Every structure is written in structure tokens, then in C-alpha cells.
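Some chains omitted; the rest stay in position.
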Amino acid sequence: MGAGRTYRMGRIFGADGRTLILPVDHGLTLGRIEGLEDPVARVDGLLELPCDGLLMTPGLTRMTADRFARRDAPARLLTLDTFFRLPGESSAGTGLAGSVEQAARLGVDCLKLFMAWNVPSGERAATLARITEVVRRAEEFDLPVMLEPIAVGEERTAGAIAVEADGARAALEVGADIIKVAYPGPELMAAWAAELRVPLVILGGPRSGEADAVLTLAEEAVAHGARGIVIGRNVWQRPPDVTLRLMRRLHEIVHP
Amino acid sequence: MGAGRTYRMGRIFGADGRTLILPVDHGLTLGRIEGLEDPVARVDGLLELPCDGLLMTPGLTRMTADRFARRDAPARLLTLDTFFRLPGESSAGTGLAGSVEQAARLGVDCLKLFMAWNVPSGERAATLARITEVVRRAEEFDLPVMLEPIAVGEERTAGAIAVEADGARAALEVGADIIKVAYPGPELMAAWAAELRVPLVILGGPRSGEADAVLTLAEEAVAHGARGIVIGRNVWQRPPDVTLRLMRRLHEIVHP
Amino acid sequence: MGAGRTYRMGRIFGADGRTLILPVDHGLTLGRIEGLEDPVARVDGLLELPCDGLLMTPGLTRMTADRFARRDAPARLLTLDTFFRLPGESSAGTGLAGSVEQAARLGVDCLKLFMAWNVPSGERAATLARITEVVRRAEEFDLPVMLEPIAVGEERTAGAIAVEADGARAALEVGADIIKVAYPGPELMAAWAAELRVPLVILGGPRSGEADAVLTLAEEAVAHGARGIVIGRNVWQRPPDVTLRLMRRLHEIVHP
Amino acid sequence: MGAGRTYRMGRIFGADGRTLILPVDHGLTLGRIEGLEDPVARVDGLLELPCDGLLMTPGLTRMTADRFARRDAPARLLTLDTFFRLPGESSAGTGLAGSVEQAARLGVDCLKLFMAWNVPSGERAATLARITEVVRRAEEFDLPVMLEPIAVGEERTAGAIAVEADGARAALEVGADIIKVAYPGPELMAAWAAELRVPLVILGGPRSGEADAVLTLAEEAVAHGARGIVIGRNVWQRPPDVTLRLMRRLHEIVHP
């Protein structure tokens, strides 16, 4: 691993190799969603919580640059692409929403790209080709790349998880430094962590069920090899006191 | 914010952070419309009115360069793209109509791009990818970018405004320095202004209703956080004396 | 206007600001048409007639370079694109047929591009995007650009002329230095000339009707503000003595 | 003509301005066809016959470079593109199969590109756009370009020949240095040779009829202005003694 990547991965994963990341990049594709209407205020609020990194788009990263202009601030990970699919559409709209040069100028620690994997073969290949070009450029700046293979909009059946296993594997093969996955259950979590070897981080997904369910998920995931949690709506779409409690517990789970 | 952007934003928004911009870029997509048949003459006329900036295409900007070759001239904002959709067409035609290099050579203060947002996902993603590339290049010249998310051709329902809220948010996330929106009503105006934090400017749209309605709109918008008005047809498609009166009043409203 | 453009526009429009241009670029899209089977011989013949410039493709320009290698030769304008549409086809085939670099190497005085404007929105936007890229490169060499907005294959109704008015306006807005139009009648001719301000030149179109009709058209057009005539088939698809007579008269009309 | 092009055209056309070229590039699009299963052996065999140049793909050119590494070897012309169309397909597959940089590195004397001309307008325009880009790059290296306009798979009717006449003309207009055509009959041959002025060379096409028919074709073509013959299958898909006899006669016909 190059010196730049070593430095940046260290900023994200810290001394114990674990990370708790807060995504606040939803506005790009989901628009003005509940709890994130005011993204800068949300960032300001989240910065008071214990966390290791924030996942943001280029615009929000630029707007909040001053908040991170200190040595002990959380890392910043940059969302670099879009994924749109309206109800009834047979194909999705995807593309870049930022550039590697922007990332380098902004001084972020990682790039994040999406891999919808339950899609037609043409979309799969186009997604990898787009990612490949980003990886090529990222290597020039020694920037780590996080990829996120997802069976979009599917129920969590064994079939959907198998599609994501294939996507995670493709992510590894094109050069992912970090892979962000939906929690596949304890056995597969352990298997994937052992097999893929790059850090796997678990996504929180949309708010659902009881607040404490996310803690169970995080504990289980970390116990079976997850190197971190990337959790947004399931945390910050709760009342502030719940959010605070959840983050403290998550931080304890990730960094015991 | 870089020095170049600070300088240019200052030229557009002045000491009080407010701006009154006159768009005269309609010929590119609408052709030879009423009141703008002779764009240079129109620019000459508008330059006698109180305003802070003109929004023009590359061609018109070049043709009128001498009118602005003085230190107290209004700022110039450059329209950089097209949006065509004929009656009955299921998809629009969009693309660049100018380049960042032209903008830099012309010495304009801002780039303006359109975001039709009530469109299929493929068009959304393509629009953002095109904008992303412009933003990347604009950063090299430290040129501000204004984005304009619109639910094209839709009635002003709550649904259409919500689509525009999502578009405004996407605009922010890809790095807009200024966002141009249709006035969403007082409450959302205040909310968006607070949330998005970059200057929001209000578009005037096609001439409609009584001349004074635009004054009410401007007053209301500014009172609720709009940082400026971008108003063309609704002003200059009126008789000259009405246009003059409206502009004087708008200037007072924007710069009280 | 840059020094290079000033120089080249002066070569095309001369001291009186008027020009008579002979197009011999038809072979690229129409093939081996009557009267232009032998394009070099045709150029040689035309060079004996009074005229200010020839419109040619890159290939013909290169082949005839020696004919123009003297200080008092006519200007050369370079056709840079194609437009194909076979009977029954619902969309046209368009694209570049030459490059700005070639133009610079050949030493021509102007680039000419076509704008079919009675086409679907997607084709309109693609045409402008292609032109925009050429304009960007042409600016680097300070080469003038002539654009030609046409309602292809339509009868000369008011509707078709209005489409061309819109196209001429779009041409202006993307940076045309010269606009080539079909003669729209005296009133619109005068209006467009006044409004668009860049030199408008009138196309001759396919041979039709009496030979002298073209003289009437030229007289009327010039009397109402046209800055020149671009006339090919309607002149050189006539018997040689008619061609010679027409060109002499046209030259007198353009340069009285 | 630049010094590089003068030098290379001289290598192809020799002192008498005539050329006999052997194409062995069929494997790229036709695969392992009869008589060319072993292309290097075929090249070795052909090098013993009297000829002025070989037409080969990048791969074969590289593999046989040592055979041509002497001062009196035939010229090499490089096939740079593909044309695939399977039975029943409504559109063809075309694209580059080599680059101008490769050609420059290989030291070949000419580039050869195909122009299927009895195709939809979109394919025509795309073909010319691709050729235009090659021509632009070829000019930087002063490499001649041979274009080959063909009414693919059509019977040799007057209509098909007229399509090829149009294609040959388009080839000229985009800058062909040499045009390769199917023999159009004595009158058109003479007309095209006189009109197009760049060297026209005649293709042999697939093996057909009596061996001596190709001699008659060559004699007739050369007698009416063809500057050379490009003949492959119709010669080397014959028994060796026939091939040898044909080549000797063709050489006498081309260089009497």
C-alpha cells in the first residue's frame, strides 16, 4: 500500500482498525429527506457525537470544510456518484457526481462509489467501467476507494445476499480498499470478512424497527468480523436523545 | 472559498449580499421570442436600468463585451447549456452550449446550468454528470456555478415544488455556489434559505398576470430569505415605462 | 474581436463589408451531383469568375491549395460537418467531417457548420453541443465560425421560416460570427439583419426556376440587409455563359 | 503535399505512378478463410511475386516486420478498421482495429479505412466522423490515407455503382489520398479518374469466375485511368501456378 493510502486508511480506521462512519450524503439522490433537510446543521450536530468519519458529497464537503480544519476532526469520505430509479422505471440513471481531482483538492480521505448489482449486465459492466476509471485516477493520488455493492430494493432473501456477495467480490477484484455491505447474517459476515480481507463496513439502511435493533446488528456484525458501521438514517432520523444514546453505544461496540 | 470565487461572488452579490439579475439568454432555447428579438438592443436598454447582473449566452456575451468594459458595469453570468423539449416528445434534448474555457476567456463572473428534475432517472444522472464535469473545470478557474433545478412545464403543485426541493438539494450536493429556484411560497422559501445556505435566487418565469404581481413575489421572497431575483420576461415583456417602474421597485426591494 | 478574427473576417467581407461566396462542398453529402462531378475543374472555372470566397470541404481545400497560393485569391471557408437523411429515415446522421486543427493547418479563413433545426430536441441539443466544441477550439485559433440553421426539406411556409429564425438566434447565442440563412422575405430579412448584427449571408439553394430569379433574390436580400450571397447550384448548374452572366451581375449587386 | 506524404506515396506508386497491391488483411473480419489460413506463410509466398505493396492489419504487420526490413521490400498499407454484418442483422458493427500511433511506430506507408456506403444515414455519418479523426491524426504524421467506399453485398447495378460514386466523392472530400473502388465499368472509370484526381485503385473482390477475368478487369481498369489494382482472393485463392501467372500478368498490365 502506498504511503498516501496508508496515511488515509489510518485516519479512517484508527489504531484499533475499526471505524464508525456517519453518512450524510443522502441529499444527492434522495433529495430533502426527513432529518437531513439542513445538512450543515446535521453535520454540526453529528460532530458532537463520537464518530470516526463522515460520508458526504462534494458540495457538502466544501461547505463544511472549516468544521474539519483541525487535527482531531473525523475523516471525510466523499460520495462520488449517483443512482436514480423512479418507480416503474426499467433502467436506472447512474453517473459521476464528483471527480477525483475535486477529492484531492478537498483533501478527503476516501472515495465512495455505488454498485447496484441486481441490474442488467449492461449496467453492471458500465458501473465497473466507471469505477475502473475512478480507481485509475485515485491511484495517482493514492486515495482509498470504498465500493458499495447492493441488491437495490430487494428483500433480504438468500438470493439477494448472494447477489451482494458476488458484487462484493467484484468490488474487491477491481481494487476496492474498503467494501460497504448490508449485513448478511453472522455466518456470511465471518466468511466474507475472512475471504475479502479488505475492511468490510456495514450499512445501516433506512430507519426501521426499534432503535436498539441497530445496536444488535452492530454488535453481531462487529463480533463476526465487520471492521465498522456506516450508519445514518437509522441513527439520526431518531429523536436527538435516542441518536446520542445510539451513537455512544455504537462507539462502544465498534471501539470496545 | 478560493480568492477567485470570493471576488466574483462579491461582484454579483455586492456589499449587502443581495442581487438583481436580468436574464436575456432565452434566444438559445426559445428562439426569437417577443421582446427579445434584438438582444443587443435589449441589453443596451437594460443597462440603463438598475441591476446587478445580466445572464447571457456565450454569443451575446461576446457581442456585448464592450458595454461591460468599465469598472462599474453589472456582472455577467454565462448560460452554459440547452434544454429542448418539443410538444409530444417523451425525452428532452440537453447538452452544453458553451465551455468553461470560453467563460474564463470572456471574463464572466459565474456559470449557469439547468437541471430539469421532473425527468426520467437516466436524464437526471446525465444532467448531474454533465454538471459535475463543468464543476470540475470551473474549480480550476475558481468560477462560481449557479444551478437551476426545475420541474419543467408542471403546475406549481406541492408535488412539483417537492421535486424542485429535491433538485435544489442535489444542486447543493454537486457543488452549486448559487441556486436559482422558482419561488416555493414563504415557508419553504425560509426553510430552503436556512437549509441550503448558499444564496438562493428566485426566477421570474414567463410573463403572467398583473405586472405588480412580480413585486409581491419579490418582496415575499426576499422577506423570507431569497438573496436575489432573476427576472426577465416578466419585466421586459412589459411596456418600457412598466419595465422601468418594475426594475426601480425591484431594486428597492432587493437593496432596501 | 481578436486580431485573427478581424484579419479573416476582413478577407471574407472586404472593404465594403459584403461578400459573394461560391459553395462547392456538395460532394461530401450529396455525392457526385450534376455540374460538380469534377470539383477541381469546377473550382478552376469558378476562380475565373468574380467572387470573394469559396466554400469547400477539407479534401477539396487541400487538393486546390496551389490555386489559392497567391495574395489576391478568394478566401476559403471550410465545411466541417455532414448531414445525411435518406428518404423514410426518422432521424438524420450528422457528425464532423473535419477538424479545427486541419482548418488551422490549411490556413482557411472560416469554419462552416450546419444546423438542421426542424428536428427532434435530441438532435438539436447534439448539434449545438458539437458546434460548441468546435467554437471552443476555433477560439484558440481565432477562426471565425459560420453557422447555417435550416428547416431541412420543408416548404418555405411562415412556420418553416420561424423555425429558421429560432435557429438563427440559437446560432448567434452559441457564438456564430456569420449566419447563413435562406432568404426569409424582405421584412424578416431587414429585421434579422438589424437584430442579429453579425453578417447574414443568403444561401442560393438548389437550382430552381428561371436563372434571373436568383438575381432578384440577391438584389432584394442585399437591399434589406444581407451582407452577402452564398450561391452554388443555382449558378453553376446553368450553362457556362449563364453562369458567367449571373456571377457578374451578382458581383455588381453585392458590390455595387 | 507534405514531405512525408510525398515520400510514402512514392514508395507505393513508384516511378510510373502505378501500383499492384496484395491485400492479406481478410482475417480481421472474415476469420480463417480459405487460402489465408496461415497469413505469415501467405505473406512469405506473396513476397516472391512481383508486387508493390501489401495491405495488412496491425497484428500481421508486426509479425512480418522482419520480412520487410530491407530497402527494396514492397510498401505496407495498414488496415485500420472493422466491418461486421451477420446475415439478418439490420445494422453493422464497425470501429477501429488499430491506431495512427501504431501505424507510425510500425513504419507503414499508408492507412486504409472502409466506408460502407449503402447504409443508414447514422452509420454514414459515424463512419465519416471516425475517418475524420483518423485523418486529423494521420496529418500529424504525414501519413497517406486510403478510403474504400463500397455498396456492401449489393449486386453491381447502376444504382449500386452510383452509391459508390457518391461514397468515392465523400472520401475525396474528407481527405483521401487514395481511393479504392470496385471497377465501375470503362466510362465511369475514366470519368472518376479524371474527376477525383487522387489515385484510384481497383479492388479484386472475392474469387469469381475464370482466373483470366481478373486480367481483363485489370487491363480495362488501367486503360481507363485506374492507377493500380488491389487484388487478393481472386489471385491467391487460385492454385499456386495460376497465382504466379496472374501476378506476372497483372504486374505487366500495371507496369507495362
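Letters A, B, C and D mark the chains as written, and numbering starts fresh at 1 in each.
Simple rule for what comes next: a residue touches a chain if its C-beta (ideal position, glycine included) is under 8 Å from a C-beta of that chain, and two chains touch if they have at least 3 such contacts.
Predicted model, so just to flag it, every value in this text is computed and none were measured.
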Identical protein chains across the whole complex (4 displayed): 5
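Going forward, only the chains that are shown with their structure count from here on.
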Same or different residue numbers at the subunit A/subunit B copy interface, by half rule: different
Turning angle required so that subunit C lies on subunit D, C-alpha fit (0 to 180°, nearest 5): 70
Chain contact topology (line, ring, star, complete or other): line
Pairs of chains, among all present, that meet the touch criterion: A-B, B-C, C-D
Of all residues in subunit D, those that touch subunit C in their complex: 120-126, 128-129, 132-133, 135-136, 139, 162, 165-176, 191, 194-195, 197-198
Complex contacts: residues of subunit C adjacent to subunit D: 25, 27-32, 37-41, 57-60, 62-63, 82-86, 89, 91-99, 101-102, 105
